[in-house]
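Removed: one protein chain of the complex. Kept in place: all other protein chains.
Labels run A and B following the written order; every chain starts at residue 1.
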Amino acid sequence: MAADANATGVDERRSSARQTQSDDVDAAESADDRLLEVENLRTVFHTERETIRAVDGVSFGIEEGETLGLVGESGSGKSVTARSIMGLVDDPGELLPGSSVRFDGRELTDLTEKGYESVRGSGIAMVFQDPLSTLNPVYTVGNQIEEALSLHRGLSGIDATEKAIELLEDVGIPDAARRVSEYPHEFSGGMRQRAVIAMALACDPDVLVCDEPTTALDVTIQAQILELLSDLQAEHGLSILFITHDMGVIAEVADRVAVMYAGEIVEQAPVVELYENPRHPYTRGLLRSIPSTQQGAERLETIAGEVPTPNKAATDCRFAPRCPEAFDACEEVHPVPVPVEEGAEDHTAACLLYPEDEPRKAAVDRHAAAGDEDSPESAGSTGGDSR
Amino acid sequence: MSQQPERGDTGLAGLDCAPGETLLSVRDLRTYYESGDLIGGQPVKAVDGVSFDVKKGETIGVVGESGCGKTTLGRTLVRLEAATGGEVRVGSDDVTELSGEDLKAWRRNAQVVFQDPESSLNDRMTIGEIIREPLDVHDWGTPAERRARVRDLLEKVGLQEEHYYRYPHQFSGGQRQRIGIARALALEPEFVVLDEPVSALDVSVQAQILNLLMDLQDELGLTYLFIAHDLSVVRHICDRVAVMYLGNVMELGPTDELFEDPANPYTRALLSAVPEPDPTAEIDRMTLRGTPPSPRDPPEGCAFSTRCPVKIRPDGSDEVDESTWEAVEVFRETLRARSRTERSLSERARELIGLETRFATVDEVVGELFTDRDIPVSVKEPVDQAADLAREGDEDAALEHLKGELGSVCDHESPEDHAVGTEGRESRCHRHAAEYEEPSAVGPSVGGED
Partner (left out) sequence: MSAVDYPVDEDEQTLLERIQDEPGPALKLLAVVVPLFAVEFGAVASLVMSLPWSAVGSALPGFLQGLAGALAGVGDALANLPTLLSRSVIDNSGYQLPSGEWVGTTLGLSPAVAWLLRVLLVYAYGFAWMAVGWWVYLVYRDNYRYADWAPVDDMVNRFRNHSWGLLGLAIIFAFVVLALFAPALGPTTVEANISDPYLHTVEYFDEEAGSVQEIYVGDANRDSQSRGQGGDNVGPLSYDQFGRFHPFGTLPSGKDLFTFMAAGARVSLFIGVLSLLIAGGIAVTFALATAYYKGLVDLGVVIASDSIQSLPQLLFIMLASFVLSGTWLANLYSGGVVLALLFGFTGWPGLWRAVRGPALQVSEREWIDAAKSFGQRPSVTMRKHMLPYVVGYLLIYASLTLGGVIIGVAGLSFLGLGINAPTPEWGRAVSAGQPYVPTQSWHISLIPGIMVVIVVTGFNALGDGIRDAIDPQSDVGTGQQDESAAAGGGA
């Protein structure tokens, strides 16, 4: 695969990894129109006892102006995915070789810390879950935005202050001229998150990675922030990677949705398609277990068991032990994302039940073959397991 | 000595009522926290005049945003906080004043399940010891009987007997919450306060716990006070719901009715803010501006008046257009925020010697809000005068002035609880009074109406 890469470049490399899938998929996923492209991302954390494969072979792309929702339960690896994209994975974590994150055609995984600084500054910005820990309590909010401005846009002095006020106004903070000289503790939770978003916008990013930006907020404040994000997206043409565990928020903000489970993306589809026609048994279970404000009391369906912590390269389906539809092959074959049926190229599921229109045996073989092709590489990259 | 929590032997006469009868009757309950300051300082009015009944065997939900006092309300009912005023009647006893044996009887019959499963179990004790502790405290049965009861409880909440000798560390969040529930049920209480029992859990686990809670209620005839911020969970599990805002119950009623036809403007706003897991759902959202006021210094009139989208306008302001009126409200909000801000020493010094401070920019605010607008004189004059006062640094006077000139009944009087809809529904809003339009007639439609 490495040999392919230097000769034929990006597209070839991708298709060689996906040869088992139909050629149509490759065409549909041509990298040109994708601003951010994540390919076979594997992030592991080494602990004394084992190696946790927090993100294990995740691939997705975000187009310009699009919002991709990344949804999953705690421990599914969605936040680690965000940090991996931002180059914020520190010891004892590392990206395994073969992982690729491309922004605007530029490979980010082999950048130095300094190179990443410039990307973080002007290309991709991140909004974290807890605004209070993102903001430094000993500097005023204005100071912190001005710092970002001077780092990434070379503004200083009065210019920076004026721009900071303008940014705070943009994110809907009233009385911004006064607020700019206040400290984070003088802001309410929603205001803080607005200020964090203003900081992220200070470097005029193309992609905004939002890691559970509204989880710590009340629902009326959450509504304000979601509204703000959608306004900003329309105004600046932002691409947004929106990470959350809340299926309701995802339904509202996302254009496409990727569902994560145990470090892998198990299903990916346009938002309406995913909610109306969920295919992966996990997605189905997840959607059925949500109580809704629209319906009264009836017994909720549940998914038995717990999210596992992946510590070995997968040789089976990680959801199989909890899956109501599992059959024998699920414990032997590791499923790869495939279109759920002929022609549904934008709806993929990593499940042996798909493609639905193929005979089971053929489908299983297809998954198995894809897994085998991957295995030399994954075996080489899992040396940590033996520790 | 073994005191068995048998039916009919609860120790408090009022607890032995029949299902459907009133178990707890909360009247004008107030719980204030003293401010940390040694001198002066306003108390935090966490619960500020709450009244409702809890019927035996029902699940009553308390919803609201963080800081609305819902958790304090629950803690006051189980005597983890001391009430400042009002009463909580159980039969002829007032829970807020119980002591000695009566208090012990109440503690046996009112239990709590806490929010954070990471923090609610002592992780140096085995699961068996944790669940047994309430039994030990109340001298329940013999030690061997207590152990048997713990095993029984473990099974009841969906754990295994062999978990008796494990430690909390060895369990996941959902399992830990089950342990917390087992502990709360050990003494066979009548009344359980569930303080956000599922908000720390993932949805699939949350569903398991909600099912468990409902099963246990059916089996044991428990009465729940379910505190939550997640409206969908409340809708799912509760028979009746109380919506709290800033220490007040804004609306109270049967769950289905309340969700389908919310009467109070706050309930309507809250419901419309919940994102539905359905991308095709079209919600006409009422986005509220700003944040709730500080419970240290709640507004004089209606608690929700600072954010209410359907606030009643003063008489004679009909000609003022909507956006101008909103600008006035934003101006008041800004002044309020300013008056709350503590001035640092250096700012006071700057003010004294006449240097520019961050508070001196009121003209910018006024300019931004009111230029390019055709403002009637009845609005312009009070705004200009308030701006003058604010320029001199006296935001409080400016606010008083605006309230006097442009305030309505919502700013001046605390609303009554009005009966709405069917029997047993109440909503605290001036708009329910005969002389005003109903909130639903003014704002966008919400809930199941469409």
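As a working rule, a residue touches a chain if its C-beta (ideal position, glycine included) is under 8 Å from a C-beta of that chain, and two chains touch if they have at least 3 such contacts.
Since we're looking at a predicted model, the values are computed, not measured.
Among B:29, B:121 or B:283, only B:121 touches the chain that is left out of the view. Check B:104, B:313 or B:380 against the missing chain and you find that the one touching it is B:104.
The chain omitted from view is touched by exactly one of B:140, B:224 or B:304, namely B:140. Interface with the hidden chain, as seen from chain B, comprises residues 2, 4, 6, 75, 78-80, 103-104, 107-108, 110-112, 114-116, 119-126, 133-134, 137-138, 140-142, 144-145, 147-149, 151-152, 158, 160, 164-167, 169-175, 178, 180, 183, 187-188, 205, 208-209.
Methods note: only the chains that are shown with their structure count from here on.
In this assembly, the C-alpha centroid of chain A lies 34 Å from the C-alpha centroid of chain B. Interface of chain A with chain B (complex): residues 73-74, 174-175, 177-178, 180-182, 186, 188-191, 218-224, 226-227, 245-252, 254, 271-272, 275-276, 285-287, 289-297, 299-303, 306-307.
Every residue of chain B that touches chain A in the complex is listed here, in rising order: 65-66, 172, 174, 202-208, 210-211, 214, 229, 231-233, 235-237, 255-256, 259, 269-281, 285, 287-291, 330, 333-334, 337-338, 341, 358-359, 361, 364-365, 448.
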